[in-house]
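Please read the structure below before turning to the comments.
What you see is the complex with one protein chain gone and the rest in place.
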Amino acid sequence: MLKLIAILLDGLSYSAWLFLVAVGLTLIYGVMRILNIAHGAFYAIGAYACATALGLYYGAGWSGAGAFLVMGLTAIATGIVVGLAIERGVLRRLYGRDEVLMVLVTYALFLILEDATKMIWGVESYFVYQPYAYFGFIDVGGLPYQVYDLLVVAVAIATGLALWLWLTRARMGRMMIAVVADREISAAMGINVPRIFAITFAIGTVLAALAGVVTAPKIAVAPGIGVEVIILAFAVVVIGGLGSIPGAALGAVIAGFARAVSVHLAPEFELFAIYAVMAIVLAIRPYGLFAAQGERKI
Amino acid sequence: MMTIDFRRDPINILLLAALLIAGFFLPSWLRFLLQMAVAGGLVALGVMIQMRAGLVSFGQGLYYCIGAYAVGMLAVKMNVTELGILIPAAIIVTAVVGGILGLLLSRYRDIFFAMLSLALSMILYGLLVKAAWLGSTDGFNIPAVSYLGHVPAQAVREDWSYVLTVVLVLISCFAVARYLASGAGALCDAVAQNELRLEYLGTSARKVVFIVYLVAATISGLGGALAAVAMGHIGPEMTNWTTSGGFVFVALLAGRGSVIAPVLGFFLLELVRTYALDYAPNAWQMILGAVMLAVILLLPEGLWSLVRRRSAK
Partner (left out) sequence: MSDNTPLLVTENLEKSFGGVVAAGNISITVGRGEQVAIIGSNGAGKTTFVNMVTGYLTPSAGSIRYLGRDITGLNPRQTARAGIRRSFQIAQLFPQMTALENMIITDIAANEAKGSFRARSLTDARMDAAMALLNRFGLEGIANEPTGTLPQGVRKQLDIAMAAVNDPALILLDEPTSGVSADEKLEMMDSVIQPLISDDATIMFIEHDMDIVRRYARRVIAFYEGQILIDGTVEEVLANDKVRHYVIGGTADA
């Protein structure tokens, strides 16, 4: 029974984390047709920025719930600054180019940003465990569980809902959907596509940074955390179907629970659980569960 | 004249052969660098031939690593130190893995191919890092090997190893040039440009992709095996994404015109890196990334296109 509760809670918590990590990737791909490998670097930068910001916060002698405000602001600030800089500086010159070329471009950006991170923060690990410990444990059916992990679930759900509401209700969000459906017609209808792209990329980057920020208190923030994230995020969005936000949610839940089940029942396969799910899904549906069917070309 | 014409590439390979023979007399540190670089150059060549089919492999280090670990594990865990067994074994192992994964990956193109190849290489990296019995992140050392029963004396061991690498790299270059000049090789370009038309001409694009993937895997595995013998040490870093990034970098810069371009290109890269690491140890990837960006923005066909453009005049 305890094991079942543990699997359920861990599954929820992994799913939430995977969704946060993957949703920005799928949003950017869906709107811009750019598979952004640098997403992993944005995640890492978010985590480092969080470590620095919290370091300053606690260093100033403050404590308490204000840390969470600092974390939120850090995610938004780093995401917007880094995202807009990359979009304005590099990607804007390359819109309309081949998808493979864009992967090479974001790969090059990933290489650059990885070293940039090392230059700014060095190669030592950072630890900011305070927010993780702040809420302590809660008893769930006899199992003590970290409240922070459950809050991450809430953050993921809130993020997903906010994004969904914004895309379907807000004017700007609906314009984004229009751009997804048909870029040229949207442009002809007077939608400022470059502006939509800039905003999409900034939001996607904020989401990546947010994932890094909420993860930072749980891990040793060190070089190399970005590459694992981009591959996991890709696995998640591929399960759901690249470019689909509900797909990312579904993929995150499937992958998250697969990993939770594996961790508790067959720990030696933990590393493979998510990739195994991805391989099975791809074997049945080569482009993921929610992928749009290819249109007739001739 | 033609982008699909590889009939004259053997001349380029003879040029490479002359350079490598001259390389025998280089100072030993530089010769070792050259040797390691041409072994790695085979992996870059593997990336390049896949690029001809429009496929970017961000995880070619996978086969570099598998080739090396095949040699290493046979030598250390099973005490097989005869090259006559080690090298063919490494080739067979990579070909088998490449064949199995090729069945999966030949369904995919574009970003899916790129990302899945990256994911596969990082899965192996994750496994090796956690495998304490294989030395985790440190890897392990490989004992001295025998050449068809002959164990060279300590003083000339490096000479033997250099000659072995050079001979096998040159044979591989000839084999790849021959493959590119065959039907299966010529059709790679067609896959990249219009798969639909190719299917309507009666050829399976998937088969063309499978073959190029398998060829690339096999030569990369050989490259890894040669690197393992030369270095006497292997580690999971060989399949890390940054290693694969170097191969992509070279293939991108070398263009698609000659099989010797990625091999020589990788040597130049290693040479520059040796110095760059002294001056700015944490800026190497940044330099790679920045140059890659510049090449994409300014020279879409790679540096080799400069050579071709000039000779066309």
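Letters A and B mark the chains in the order given here, with residues in each chain numbered from 1 onward.
Convention: a residue touches a chain if its C-beta (ideal position, glycine included) is under 8 Å from a C-beta of that chain, and two chains touch if they have at least 3 such contacts.
Bear in mind that the values here come from a model prediction, so they are computed numbers and not experimental data.
A.B. asks: Pick out which of B:A17, B:L168, B:A186 or B:A228 touches the chain that's been left out of the picture.
C.D. replies: Of all options in B:A17, B:L168, B:A186 or B:A228, contact with the hidden chain holds for B:A186.
A.B. asks: For the chain that's not shown, point to the residue among B:V151, B:L196, B:A280 or B:L297 touching it.
C.D. replies: Checking the options B:V151, B:L196, B:A280 or B:L297, the one contacting the hidden chain is B:L196.
A.B. asks: Hey, which subunit B residues sit against the chain that's not shown?
C.D. replies: Output for subunit B: 2-7, 178-179, 181-187, 189-190, 193-194, 196-204, 207-208, 211.
The working rule: only the chains that are shown with their structure count from here on.
A.B. asks: Hey, how far is the Cα centre of subunit A from the one of subunit B, in Å?
C.D. replies: The computed centroid separation for subunit A versus subunit B comes out at 33 Å.
A.B. asks: Which positions of subunit B touch subunit A when the two form their complex?
C.D. replies: Interface residues on subunit B, with respect to subunit A: 54, 56, 58, 104, 107-108, 110-112, 114-115, 118-119, 122-123, 126-127, 130, 196, 241-242, 245, 248, 252, 282-286, 288-290, 292-293, 296-297.
A.B. asks: Inside the complex, what are the residues of subunit A that reach subunit B?
C.D. replies: By the definition above, subunit A touches subunit B via 35, 90, 93-94, 99-101, 103-105, 107-112, 114-116, 118-119, 123, 227-228, 231, 234-235, 238, 242, 271-272, 275, 278-279, 282, 286-287, 297-298.
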